[in-house]
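What you see is the complex with one protein chain gone and the rest in place.
Right after this comes chain A.
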Amino acid sequence: MLCQECKERQATLHFTKIINGEKTEIHICDVCAKEKGEHIPGSKSFSIHQLLSGLLDFDQTVSPVHSTGHTPSREALSCPSCSMTYEKFAKVGRFGCAECYKAFQSKLDPIFKRIHSGNVVHGGKVPKRIGQDLHLHKEIEKLKQELKVLIAKEEFEQAAELRDRIRSLEKSLAEKKEG
């Protein structure tokens, strides 16, 4: 297949871009790709972010033309820590800092849903040192669930043991907060 830009050389890079169901195919040779700044191995690359920006921009593309103005305008959202605006985020496809996640909170669920197959909440590893309180919180939550099951099954002896463990964990959590 010939490069669709120069129509001389063989196309060596093939992209398929699907945005809102609209499919675009790009077939291009190394030389033209370099000129256009598309991704080629070892060169400056930015293609995933270019593709992503189409995705992040989607609340603009699907919002009705006759906006009633009830939602906060996109321009108004910006990160107090690094000054990244939502508009710029949607354009470059990258956050400026960790605080952006809080600043753009109201917009993120639909984006994450699309990128991560419907998931919006982390379910994996928690860092040991800075996440210590979180570990305790999660452990307490888990034990409370188990306690409910035990009570429902009327296994009161085991339930009492579990209750004591929950109390001691809650105590150590409170002590940590004070200290």
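We adopt the following convention: a contact is a pair of C-beta atoms (placed from the backbone, for glycine too) under 8 Å apart; a residue touches a chain by one contact, two chains touch by 3 or more; residues count from 1.
The rule is short, and it goes like this: contacts and distances are computed from a predicted model.
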Worksheet item: With one chain of the assembly withheld, which option in "Putative glutamate synthase, large subunit (Domain 1)", "F420-non-reducing hydrogenase subunit G", "NADH-quinone oxidoreductase subunit H" or "Protein-arginine kinase" matches that chain's UniProt protein name?
Response: "Protein-arginine kinase"
Worksheet item: At which residues does chain A meet the chain that is not included here?
Response: 12-15, 38-45, 47-49, 52, 56, 81-82, 84, 92-98, 101, 108, 111-112, 115-131, 134
